[in-house]
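Not every chain of the complex is shown here; the ones you see sit where they belong.
Chain IDs A and B follow the sequence of writing; residue 1 opens each chain.
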Amino acid sequence: MAIILGDHQYGKAENRIVRIVRDTPRHEIRDVNVSTCLRGRFDAAHLTGDQGEVLPTDTQKQTSYAYAKTVGLASLERYAHALAVHFVDDVEPVDQARVELEEFAWERVSVGGAEHDFSWVRSGREVRTVAVTVDADGSAWITGGLKDLVVLKSSGSEFHGFLEDEYTVLEPTSDRIMATSLVAKWRFGAVDVATFDFDAAYAAITTAMVETFASFHSLALQQTLFQMGKTAIEAVPELVEVRLSAPNKHHFAYDLARFGIENHNEVFHADDRPYGLIQASVTVEGAPDAGPAWDQYSGLV
Amino acid sequence: MAIILGDHQYGKAENRIVRIVRDTPRHEIRDVNVSTCLRGRFDAAHLTGDQGEVLPTDTQKQTSYAYAKTVGLASLERYAHALAVHFVDDVEPVDQARVELEEFAWERVSVGGAEHDFSWVRSGREVRTVAVTVDADGSAWITGGLKDLVVLKSSGSEFHGFLEDEYTVLEPTSDRIMATSLVAKWRFGAVDVATFDFDAAYAAITTAMVETFASFHSLALQQTLFQMGKTAIEAVPELVEVRLSAPNKHHFAYDLARFGIENHNEVFHADDRPYGLIQASVTVEGAPDAGPAWDQYSGLV
């Protein structure tokens, strides 16, 4: 029985890069957490300890910071793509590179109603994610996403007519709180990396999903998720797939009848664990193969 | 040598209460994390295990949820005050009660430009805090606060002229990023709990502090903090004290000169640890004694 090396990858995770553009008195800011990952011919490093084919993770870090200046972060996707292309093209043993990043959003401080030139408050809403994978032949797979988008509706959500067995004690309901902390990822089909407006796409996708969550009358979280994915694709036709993972953050109407107090879905206990966890993908029929688009590295994206 | 019982307190921490007001089709939401704490004559419970004077923490929990309906959460401070008064007045061994709470803010979802009636997205910016302490004689101490307010300015901050010794290697600078994740607490003097507009005070204090952070040219985080506390008190004259705790979230200009790349404060590494930690209180001269206002319980507030 031979024991052999299987898949392997390595890189530098969580480079915390803040990029300021200060060419004018009105600065711009991009705040990202970048992870780079190389895939290729690194067998010797594992089998014999020979590092001759291994570009150090420290070098990948330096490159990430250098590209934050030379390429810039005006477009997250173009930055990630340029970095991945560099590793594939310029580092001989690399067959495929993947760059993942999280973006933390900042809002300009308003002072007396006017936007300040160089002061921001962190918005703290969802975290935007990007992953770009590039092959030796130049093929690229681009995904976007978000996480920690916490939404809640206090009406317009039902759950009944479900399958029952001997362990079923849940009561059906025609009015409940529905809340989740959404993780979404989406895959672009053929887009021109150099010119596509990814920021506009992000805004359109996020708006579509939040508006659908709010206005779609829900018979189950599953149904809401499918609708959210569907309206996202309709909003941005370059998308070929949306993947959604949604914890059902349970809010239990608190039993106050014991104390002679009526509670018509007004006071809830927000429970931590356990939680329902619903996951679904929504795709365009005949979507191109995903290739390595979803092959994660850091676990953050 | 006798070993004796010293100070003691107990209660129920982190009741996660969500209160919906649904008297009209346009709902309102308050999302809080409530901790209740009783102080009083509980020696027997410690010394002999006799629970005759101990109101169970479970009962405190039930009461917190019940009051969320009967008193409501329209005013966080009035809810906390009512709960504390109840424990002091109605539970014989209790000499002093403290109610602490965190509030998580939600923003109404906008659908096609119109605010939705019952759907929200969690804002994710700072967490608001409240602590109300009530004595057997009815005296009350009310503090407010916030935490996790992350602010950054990419210019308008200097640091030089500091004391040097044999371990000093820091270079002075006249232009740096200044960033912090602010924790602030403030103490109200004499206010009428039943009528004071605490929400307006919160908004005014927060605005004063953020605007000051942004517009005040800083020679040190210490100086900025003092100004923030000062403008908060000026904005809300009912305040008698503001306490500020601010990690100096260091952003180091990345050394790209090694690669022949200029970096004029454009690319930074956001470091995690260690960090400077600056703490200061700003008070009104002759402020009334703080009494138990700052005697923490849960550590969350």
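Everything that follows uses one rule, which is that a residue touches a chain if its C-beta (ideal position, glycine included) is under 8 Å from a C-beta of that chain, and two chains touch if they have at least 3 such contacts.
Every value quoted in this text rests on a predicted model; they were computed, and no experiment measured them.
*Asks:* For a quick check: 2 copies are placed, so what copy number does the complete complex reach in this file?
*Replies:* Counting every copy in the complex, the total comes to 4.
Rule of thumb we're sticking to: only the chains that are shown with their structure count from here on.
*Asks:* For chain A and chain B, what's the span in angstrom between their mean Cα positions?
*Replies:* So the centre of chain A lies 30 Å away from the centre of chain B.
*Asks:* Which residues of chain A touch chain B in the complex?
*Replies:* 15-22, 27, 29, 31, 62, 65-66, 68-70, 106, 109-112, 116-126, 148-156, 177, 210-211, 213-215, 251, 254, 256, 258-259, 261-272
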